[in-house]
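Apart from one protein chain that is not included, each protein chain of the complex appears where it belongs.
In order of appearance the chains are A, B, C and D, and numbering begins at 1 in each one.
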Amino acid sequence: MKRVPLTVVPDRAPDSTPCAIHAALTDVTRIYAGQKGKPPFHALGPVSLNLQAGEFFSVVGPSGCGKSTLLDVIAGLNAASSGTVTFEGVPVRDKVPEGVAIVFQEDATFPWLDVYDNAAFGARRAGVPENEIRERVEHALAFMGLKAFTHSYPVQLSGGMRQRVCIARAMVVRPRLMLLDEPFGALDQQTRLLMGEEMLNLWRETGATVMLITHSIDEAVLLSDRIGVMSSCPGRFIETIHTGWSRQRDSNTALDPRFGELTAKVWSLLRGEALKALGNQS
Amino acid sequence: MKRVPLTVVPDRAPDSTPCAIHAALTDVTRIYAGQKGKPPFHALGPVSLNLQAGEFFSVVGPSGCGKSTLLDVIAGLNAASSGTVTFEGVPVRDKVPEGVAIVFQEDATFPWLDVYDNAAFGARRAGVPENEIRERVEHALAFMGLKAFTHSYPVQLSGGMRQRVCIARAMVVRPRLMLLDEPFGALDQQTRLLMGEEMLNLWRETGATVMLITHSIDEAVLLSDRIGVMSSCPGRFIETIHTGWSRQRDSNTALDPRFGELTAKVWSLLRGEALKALGNQS
Amino acid sequence: MKLAARWRLVLVVAFVGALEIASRRAWIDPVSFIPPSKMAEGAWALLASGDYTNDILQTLANASLAVLLAVAGGFVFGVCLFKLPRLRRVVDPLLLSYYAVPIFVVYPVLIVIFGLNRWPLVAIGFLFGVVAMATNTLNGLERVAPVLLRSARAMRMSTIDEIRLITLPASLPYVFTGVKLAVVYAFIAVIAGEFVLAGSGFGFRIAYAYNNFDNPTMYGLMLLLLVFVGTLNMLLHMAEERLYSRTRRASA
Amino acid sequence: MSTLLTSTLKPAHQHRKWSDGALLVVALLALWQVASSLLGAEVLPGPWLTFLKLKSIMSDDDFPENLRVTAVAFALGFAISCMGGVCLGLVLGAQRLAGDIVEPILMAFYAIPKITLYPVVLLMFGLGLYAKVTFGVIHGIIPITIFTMNAVRNMRPVFARTARACRLSPVSYARHVLLPAAVPEVLAGLRIGFSLTLLGTLIGEMFASQSGIGHMLMIAMSRNDSQTIMALASLLFIFATVVNLAMLKWHQRLIKAP
Partner (left out) sequence: ATLTVTHWIDGMYGVPFAVALDKGYFKQNGVDVTGFITSEGGGTSVRNAMASEIPYGEVALPAAIAAIRQGVPITIVHSGVQSVADLLWVELKDGNVNGIAQMKGKTIGYSSPKSMTEMITIVGLDRAGLSGQVQRKPVGASGTMMIALQQHAVDVAYMTEPSFSARKDQLRIAFRSTDIVPAETQTVGVVRTDYLKAHPDTVKAIIDARSKGVRYIIAHREESAQILAKAYKIDPAVAKSAIDNCLDTDPSYWSTGRFNYTSMDEVVKGLVLIKAIEPGPFDWKKIVDESMLPASERTK
């Protein structure tokens, strides 16, 4: 059993000023129009957030608090009802900026393509040469544990395997900002851990900015530079926590005493919000 | 903020002999036919398993190992390639037996029904009187934290909320055997924990047999009487672990020193399998 | 699919056999209907005689042209309706209602526009096929999972690429149904047009045989037509199966 | 993307809907008028002439009877097409094998010129109402079947699995899962089936008739009476459009989900 390490050459050197703001939200809200005489639904915000170039930022929050909505707004897939969004200094509106890759919460594999073509899809669109793509895809699939399924079609895969295909697709394009919406949701804890570590490697090597929405507090604490904890709906950041890990962190970081402290903190912040989210409706 | 406890009257008293076999698999395998000249794919087994009436059984295993396939076979949604499956002594073939409810891994909400009607769907089809249904649905939705969304449609819900609707639908029919395929996969850890506790209450009150597929080891250990740990694909049970908890367990059980031991055990069993699943293809 | 083909064969053979017996025993009035074996003889005779070759080729050419135009035009039209909801809202009620008007009433207009040649017939075939194609395309586009469209946006695809690479493959089963219906409608319309109006072609020959109670020729021609359209449909069906068997969950 | 503003824009939206519709009608009439003056009123009478002709046709003593005759045959034919088409479509869609077997046969059968079936139809149903109904049905039932079948076939598999898990009987599976899941396609099928049933009924009336709209149309055609042809065609078109509009409205009500 050997694991192929993912050695990736960044398309662009990691930003020299790691504190440069890569993506920024100012006073953003998202209010869904009420349907058929129902009142509008306030789903998000107001939130303000600066994603630093090259940082690993995680978002945690109770179910239905507006995390996916936040991601959509940053990506330009969903227009903010108020406030402004910028990516690399340019306002984002209604169009996904170049350099951003997204892994959605739902299964987004293309059923008519096999695993290889699914993984290669984004890079092909971006015009990466075919032999370069092959190399990247092969790496990504090996790394995702899907090598034996290179020529399988999505229907032949389990839920977790499909999710991994989507992660591979986003990785292969080498984005500067990677938005991940609960990408490991359908994976078992062990696989999740392994994926997390590989994600850290990738992040270090490419210098990309990562925003990860996750339901796992451990994961958030272990992987991130900063963790945004969201309130129940309408989601706002109730606290942003700096972990202070070095870039060289890995799963052993979990043994650091601060790890326990941080998880406990996030946990206690979330407990109240989750109860609120479940209970405030009765 | 108040939580409405779910008080349910079982349709049938909990089985008087808790050791009676409720569902049984003997030497079951599932081999998917290969497409277009590809060889058949051996996805599961052979597995043998006796689900005791009234027990809470969890299944953990690496992604793609055959857990969902196992569930389908028990439910009669997928025919075993060899071996036999029985439920309450009657062979299961090609039809879901009466008394079984299932929560699928995918989003199975009907987009044309609102939350209330989605939750009521199974019970309505089973001919439960409407006022009885209303009572049950209201309970279930309150319990799932969806009361404010009673008349929302699935598109207006987040991923986690939809999953909760599916759990409510299964609960409302008061099954004797409940098959849950990663029902909390899209929920944050806190909500997951709360749901797990409620699930335990429900289980105690109805005396139903529960088989839960989960990716969370903590959850498996905390909730179950027994945990089946599956190997990488083709999935077999490499070990079945008795937790020995009393029926009255709750989240405080996590403080029991055995809890740590058990999770560590499952963790170590899984680690190897997950690595195998990811690596044995390169 | 082998299984389906076999069953289909069994079904067709059984049906044809039953017709053969029923008509040979004269349970069905021989003036109205002849045994299938006689139809086959008729078809063979008229193929062998060579008298009908020009008519057959002419109709096939016209219908094929109409199909091609209807499929291409219908697809583009369907995409436009999908992309332009405002256009769609306005056009939607008219879209399918025009099938209610016996379309050959516009034939004189078409003659004025195109002249007395093959194009009025091609135009009728096109007009009849294009809406079925557009409607199915539209239905298919609406069924594309939103997450796939979001993926397309995430990859910054141009509209053309999005259609080519995401919406078309994702809605291909519907597009195929559209193509199949366009084939059928184009044939119906071209032949009905020849029936009423033209002096040559499959439709005219059928009408002539029909009016002369020449059952072997009429049913022979119908059999040939059935074989043509059936073959075309089978080819489409097979192409669809090929493309789509692997994206569907295996049933057993 | 709709935003909060959408709700406040609703009335304007509604307004635009009507003005768009009006614009289309005006554009169509203008186009018609232009075409008419280009081609000559002899070939294509303009809207006004057509309207006058339609008025005089409708005030004719025989018109109510003609309308009634056609309406009865059509209503019967459409009822049969709907019931038959939807049921058949659901069955063929849900039973993949049955669908695979039957679909190509159905399509090939549909392609043969229906007029050649006339002798057989006459033989089976005689002259009169039922022959016309049959003609309506053979034109209208197949698109309804095909549209429904296709929708059911392409339904998300998890719905079928949920239905099995709930142990639905075939009828309640069809009623509570297949039909609602296939609403847009079934409606499209019904709309096209409506128009084609009407067409089939008219064609039936053209073969053997002493009254009915199809009969009027046939006579107008053989007399090359382009005004009557256009008047009747407009009448049919308007009727079908009104019904189509009603079905679209119904559709919007059926899919309550946003």
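In the analysis below, a residue touches a chain if its C-beta (ideal position, glycine included) is under 8 Å from a C-beta of that chain, and two chains touch if they have at least 3 such contacts.
These figures come from a predicted structure and were not determined experimentally.
A.B. asks: So which of the visible chains would the left-out chain be touching?
C.D. replies: Across the whole assembly, the hidden chain touches C, D.
A.B. asks: Given the contact definition stated above, which residue among D:Ser37, D:Asn224 or D:Gln252 touches the chain not shown here?
C.D. replies: D:Asn224
A.B. asks: Which residue, C:Thr53, C:Asn212 or C:Thr231, contacts the hidden chain when the whole complex is considered?
C.D. replies: Result: among the candidates, C:Asn212 touches the missing chain.
A.B. asks: Consider the whole complex, including the chain that is not shown, and state which of D:Leu24, D:Val43 or D:Leu67 touches that chain.
C.D. replies: Looking across D:Leu24, D:Val43 or D:Leu67, the contact with the absent chain belongs to D:Val43.
A.B. asks: Counting contacts across the full complex, list the positions on chain C that touch the omitted chain.
C.D. replies: 30-31, 107-108, 111-112, 115-116, 196-200, 204, 207-208, 210-215
A.B. asks: Would you write out the residues of chain D that touch the absent chain, in ascending order?
C.D. replies: 40, 42-43, 60, 118-119, 122-123, 126-127, 206-211, 215, 218-219, 221-224
Here is the rule we use: only the chains that are shown with their structure count from here on.
A.B. asks: Starting at chain A, what is the smallest number of hops through touching chains needed to reach chain C?
C.D. replies: Steps on the shortest route: 1.
A.B. asks: Select, from C-D and B-D, the pair of chains that is joined by more C-beta pairs in contact.
C.D. replies: C-D
A.B. asks: With centres defined as the mean C-alpha position, give me the chain C-chain D separation in Å.
C.D. replies: That pair's centroid distance is 18 Å.
A.B. asks: So, what's the distance in Å between the C-alpha centres of chain C and chain B?
C.D. replies: Those two chain centres are 48 Å apart.
A.B. asks: Identify all positions of chain B at which a residue touches two or more other chains, and write them in rising order.
C.D. replies: 32, 35, 106-107, 153, 156
A.B. asks: Can you list the chain C residues in contact with two or more other chains?
C.D. replies: Touching at least two other chains: 246, 249-250.
A.B. asks: Spell out the part of chain B that touches chain D in their complex, as residue ranges.
C.D. replies: Interface residues on chain B, with respect to chain D: 75, 77, 95-96, 98, 100-102, 104, 106-108, 110-114, 121-122, 125-126, 153-156, 173.
A.B. asks: State the interface residues of chain D toward chain C in the complex, per the touch definition above.
C.D. replies: 16-17, 20-21, 23-24, 35, 39-40, 43-44, 96-97, 100-105, 107-116, 119-120, 122-123, 143, 146-147, 150-151, 153-154, 157, 184-185, 188, 191-192, 194-196, 198-199, 202-203, 206, 214, 217, 221, 224, 226, 229, 233, 236-237, 239-241, 243-245, 248
A.B. asks: Chain B touches which residues of chain D in the complex?
C.D. replies: It comes out as residues 158-159, 161-162, 164-168, 172, 176-177, 180-181, 183, 255-258.
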